[in-house]
Every structure is written in C-alpha cells, then in structure tokens.
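Missing here: one protein chain of the complex. Every other protein chain is in place.
To keep things simple, chains are lettered A and B as they appear, and every chain counts its residues starting from 1.
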Amino acid sequence: MAENEHKWTMIVDLDKCTGCQACVIACHAENNVPIASENEVIRGRGQHWIRIERYWEGSFPEIQARFIPVFCQQCNNAPCEPVCPTYASYHSDEEHLNVQVYNRCVGTRYCGNNCPYKVRVFNWYQPQWDEPLNQQLNPDVSVREAGVMEKCTFCIQRIRRGVEAAHLEGRDVADGEVVPACVQACPANVFTFGDLYDPESEVSKRLPDQRQAKLLEHLGTEPAVYYLKGGESHVGE
Amino acid sequence: MLESKTSTGPYWEQPAPDDEELLHQVEHLRDEHLLLDPRPPAENNALMLATMRRTGPFFWLMVLGLGGFVAALFAVWITQMIYGLGITGLNRSVMWGPYIANLVYFIGIGHAGTFISAALRLMRMDFRRPIARAAETVTLFGLAMAALFPLIHVGRIWKIYYMFPIPNMRQLWPNWRSPLLWDATAITAYMLGSTLFMFAALIPDLAMARDHTTGWRHKLYGALSFGWRGTEAEWRRLEKLADILCYVIIPVMFSVHTIVSWDFAMAVQPGWHSTIFGPFFIIGALFSGVAAVIMCMIIIRKAMGLGYFIREEHFNAMGIFLMILSIAWTYFYFNEWIVTWYGNLPAEKAILNMLTGDLGPFFYLMLFANIIVPLGTLWSKRVRTSLPAMFVIAMFVQIGMYLERILIIPGFLSRPELPFNWVNYTPHWPEITITIATFAFLGFLYILWSRVAPIIPLWEVHEGQALQTTRRMGRAALPTRTEGHH
Partner (left out) sequence: MGDYMLLGLFDNVNPAAEAVRGLSELGYKERDVTIMSHVPYSARFFGRKSPRTYYLPFALAGAGGGALIAFFITVITPSLYPLYVGHQGLTPFPPSAIMYFEFMALGIMAASFIGFLMQGTFPILVRRMYDERITDGYIGIQVKARENMLERVEEVFRAHNPVDIKRDDADNYRPQGIRHLIFWAIVGGGAATAGIIPLLFTYDLIDIPWINRMVDTPAISYQEGPRLAAPAASIPIHGPTLIEDQPASERLEDTDVSRQRGAQLYGTFCAVCHGVNADGQSTLAAKYYTNQDSFPRGIPPLAGQGLSPDYVFTTITRGWQYGDLIAMPPFAYQLTPGETWDIVNYLLSLGAEQ
C-alpha cells in the first residue's frame, strides 16, 4: 500500500434507517445534483445520487417496510469502468474510488446499463436552478451539462480537501475528519465512513461484522459499501 | 466441344436444336433460368441504362417524399441536441432504447448483402449473379444508417471525437477495452471492406456505362471506371481482388455482429449476459437481412422493370435461404430461452415473466412473424415464387426481427436486478420519428443510387450466360455449367 492510499469505505446500518431522506437532500445540496420534476420522476428519471429504496415485506396487515439507501457502491471490480470508451469512468489509485470525469463523458450511457445497482444518473436536460437558488450551488463541484453521466462520488471534494489539509500539517488524515454530506446529515447515524486501510478507523473496527452483507454480492463487483442487517430487527413497525 | 458447328456465333446466338421436343424443353429452360436465356449484351446494356435514366413524376414524388423524411430526421436530431435527450422516452433504467435497437437492426440488414455476394461467390452459386449488387447496396446503405445511430444516441455529439483514436490536446486515447470501441472498429472495417468489394465489382459496369453515355454522365463514369478496358490482366486482377476481399470480409462480417451482440453480452444486465448472443445475433442479422434483400428485389423488379434479370428462380432460392435461417433462428432462440427458463434465476425470471406478461403481445407477434409465418409458408415452391406472398412474408420477418431487438434492448433493460428500478418504457415522438425517417432515408439513398449505378451486375450476368448452356442427354435437355476459371 502506497503512503497516500486510502480505501474509503462506507458502512450502512440498515437497522437504524428510518427512511427520512435527509441524506438525499444533503446530497442534492452538496453535489449540485439537478432536481427532477414530478413528471420526470414518474417517467423513471429520478435524479438522485443516493436514493432510499423501499421494499414491502409480508402482506397487509402484517406489512413491514424495508429501507435501503442505495448509492454508488464504489466497486473494486466496477462493471461501469471498462465499458466507457473515453475513460470518463476509471478507478482512482489514491482513493480507491470509482471516479467519473464529467468532461470526458460523451454520453454513450453504457456505464449506466452495465451498473447492476442503477446508481448512475444521466443529465437528460440542461440542469436549471431558479434564481436565487443558483447562488447556493456548491462552487467545489462542477455543474454537469446535458448529455453527461454522473453519480455519487463519496463527496470526493471533501475527501481531497481533508487529505490536503492534513498533508499540509504533515500528518495523515484522521478518522472522522472527512465526512460526506449524507453521513453528516443522517439523524439516525446510519452511516459510518472512513478509511479501511487505517486500522484505527471506526470502519476498520466495525468490520467484519456478523450482520454484514454487500448489495448483489454474487455479481462479484466487490463494493466498498457494507450493509449491516440483523435478521430479527424490523423497521416500520 | 462436341457440337462444334454450334459454336460459330457469339454465345447469345446459339442455334436452336432441330428436335421439336428438345426445342420445347430448351425454351422452357430459357424461360426459367436467366443464365440459359442470353440476350445480346448490347440489349441488356441499353435496358439497364434506360432504367437508370428514367425519372418520371412518380420518381420525383418519391424523392421529394422520402427527402422530407430525411429532413425530419435531421430536424428532430437537432432538436434533441438543443434540448437534451430528455425529449426521448429513455429513463434511468432504460438508458438504451430504440436508437440502439435500430443500430442492431440496420447492421443486421447490412449482413445479408455481403453474405449473399461474398459467400455465394466463393461457393460459385450462380443465383447470386443478378442480385449481388442490389444486396450489396442494401449492405452499404444499411451500414450507413446504422452508423448514424450511435451519433444520434450519444448525449454530447459535439464531443464524439473523444472516441476516435487520433492524437489530441488532452493526450488521452480512447479506451480500447470498451466494447463500443470494438464495435466502432469492426463496423469501420466492415463498411470499408463492403465498399471496396462493391466498388471493385462495379468498375466493369461503370466502364459499360461510360461507353454508352454522353455528357456529364460520361465524364463521371469515365473517372470512376479508372480507364477500364477489360483486358485479360485487368479481369484477372479484379477476380483475384474480389476473392481476397471475400475471404477477408466473411470473417469480418461474422465478427461485426458478434461484437454488436457483445455490446449487450458484456454487460451484467440479466438476460444480456449470455454466451449464445454472438451466433444468435449473427443468425438474426442474416435472417432480417435476407428478408430485406428479398423486399428490395421485389421493389426494384417492379419499379425498374427488371423482370428479365430477377426471376422466380431467384425468389425461390432466396425463399429457401430464408426458411433455413428461420429454422436456425428458432433453434437459437429456443436455446437461449430454455437455458434461462431452466436456470430459474430470479432476475432472469422477471424478464421471462415480463415477456409473457406485459410485453406479451409483442413477444407472441415476434414468434408468429419469425417462426410460424416463414416456416408455415416457405416450404411451398408456389409461395416462394409468388412475389406478393414473398413480400408479405419478408415484411413479417422484418417486423418480427425488429421486435426482437426492441424486446432485447429497452425490454430487458426495464427489469434490472433491484426491483425498485423496474420501469416500463414507452417510446416518445423523437424515437418514433427518427426510426421511421431512417427507413425513408435508406429508401431515399437507394432510389438515388439506382439512378446512378447499374443495380444489376451486368458483367456477372453475362459471364454466367457465356458459361452456361444446355446439353442433350437422351431425350432431355439439361442445363450445364462450365467453369471458366480454375
């Protein structure tokens, strides 16, 4: 492992998730994610980098809701990467993240097809914000034009800033110093974010976990997101 | 030659047999077979050139109508560039829709032309002679239409050069590990090979046109025919070149549609990730392509009055070919189906349920059009030699094969792994307009081309006529075929 390498990892404790969608809002605000209209959402174009998938278990009246926050799993063997003809989607060595370079994207949408989690969103239209909402856009994140693919970055702008600030002080980034927007906003502490290469980080301490599972693990994509789910626990009761 | 007295005139002036009964038989054979029915080449040349020069009001009406569609295509495309792909019906799960289905479909159309031309040429099948160029033209324009669709499909067409392997300021070369790049490479190779192949075979006919035209046409054909005189050495080189191109282009043809299928098979999308997709797509491509060639043959025969060249025997042969392909397609589809069904994986089960459920009407129509219609009718020679019947059958195959692509691409995509993302896709006006307009575009190019280039390879027909004759065995007259080259 090189000196500057980090393995950014997320743990999602499903037993804690209440489905409140605060993470979705935080993500929209942090990453300048365009807001799709109601009509667009009905047409299947909900444009979220993170979404709460809701599944129903059982039948009425013994019905239970399950919530799964789904966002880019930052796969180690990412299916979206090799299919891109322009290297818009590639694997970063430093962060071990699956990165999307907007300026290289020509919009073939092959990555979107090949993503089993369907977490890649496409800019169907030129994104627009009504005045004065455009003034709240985050200057650290570029706004993507129509025809470009985008997805969750684990708030790479925060990661970069945190790592660089730590380096200036001649130290490595400390656990908890970098926090993506969804993690910061979650009222139920569903998410744990950190560097898996750092043995002292909270993610390293919590993994492996008896309740741990990965989404669509059988596909062999090796996600960097771990879901924790107890067999007995229920949500929505 | 045994009958040396018959060989004093040119091949188109062979004396008739003395025997009344044999004469009757020979006349029957001449009626049936183009190659046994030689006419003076001057007559054929004049006929061909007359059809090329004929532009009545109906022709101009067609040009205008089809040209209107072409204009509509570009208008919709530009609208889509300005507003973004949002005006189509695509969504987050169904990122590829009819544009890609059209790409597959038109490449499929493009397969039969070269196959008929190249494979049958190598196997010395004579029925290809009059239809080879009509088929190659379908290939060429089919590929041109197919090449249009990746461009219409992408989000940022103005950055399309990012995908080309050319030096650039960004110092970034395209990712050749992407199936899309294999696809672009294969289609380029195939398109170039098909063009060269077609052009090489066109040179003697362009020389013919040069010799019998005046004015700008004379100059144009003179330049394009490269000063062809038909010397022995020129013919030899041309035939050698055609053979080399045939041998190379057949594997390239197979690779093209295999790679097109890999665009899907390489994805982890359920229903797509299948090893049989390569051969399955090739057979499907040939199937729809042969049907397209049959339709083209019928249209040019009717519209250009080429009944002398394109005869029932050719429809018969193409009908048999279509039936074989229908059987093969059925085999592959069943194979693909039963493996999925027996495997019973939840994600794939969802797709099978969708095919027999929501998309049932399309699915059963596809099976009807691709299996029941061809297999139920083409066994009969009367059907195979009836032009209206063949047109209807070929049309059914077109519809069936188009539906197959639609079911595979936006259909399968609408049932991804996580059920939360299941959607139903409906095409919107841009896709529908562009798809219809593309068919018109193909027809537009085809009718313009038919007025510029001889659509029948006359020299190949004449060669066949020079080498075939009838021979007497006992009380019967039989067609005999001589091989000019070894």
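Definition applied: contacts are C-beta pairs under 8 Å (C-beta built on N, C-alpha and C of every residue); 3 or more make two chains touch, one makes a residue touch a chain.
Here the structure is a predicted model, which is why all the values come from computation and not from measurement.
Within the set B:K219, B:K240, B:K302 or B:K381, the residue that contacts the chain not displayed is B:K240.
Of the candidate positions A:I25, A:A65 or A:L137, contact with the unshown chain belongs to A:L137.
Residue-wise, the contact with the chain that is not shown comes from A:E81, picked out of A:E40, A:E81, A:E95 or A:D195. The residue touching the chain not shown here, chosen from A:D93, A:E200 or A:E217, is A:D93.
Summarising the interface, subunit A meets the missing chain with residues 32, 76-82, 84, 87, 89-91, 93, 102-103, 126-129, 134-135, 137-139, 141-146, 148, 164, 168-169.
Remark: the residues of subunit B touching the chain excluded from display are 7-12, 40-42, 45, 158, 161, 164-177, 182, 185-186, 188-189, 192-193, 196, 200, 204, 207-208, 211-212, 226-227, 229-241, 244-245, 248-249, 251-252, 255, 259, 459, 462-463, 466, 484-486.
Everything below uses one rule, namely that only the chains that are shown with their structure count from here on.
Contact residues of subunit B toward subunit A in the complex are 83-86, 89-96, 150, 153-157, 159-160, 162-163, 170, 172, 174-175, 177-181, 184, 263, 266-269, 413, 416-421, 423, 425. By the touch rule above, subunit A contacts subunit B in their complex via residues 40, 43-47, 51, 53-55, 70, 79, 82-87, 104-110, 112-114, 116-118, 121-126, 145-149, 215-216, 219, 221.
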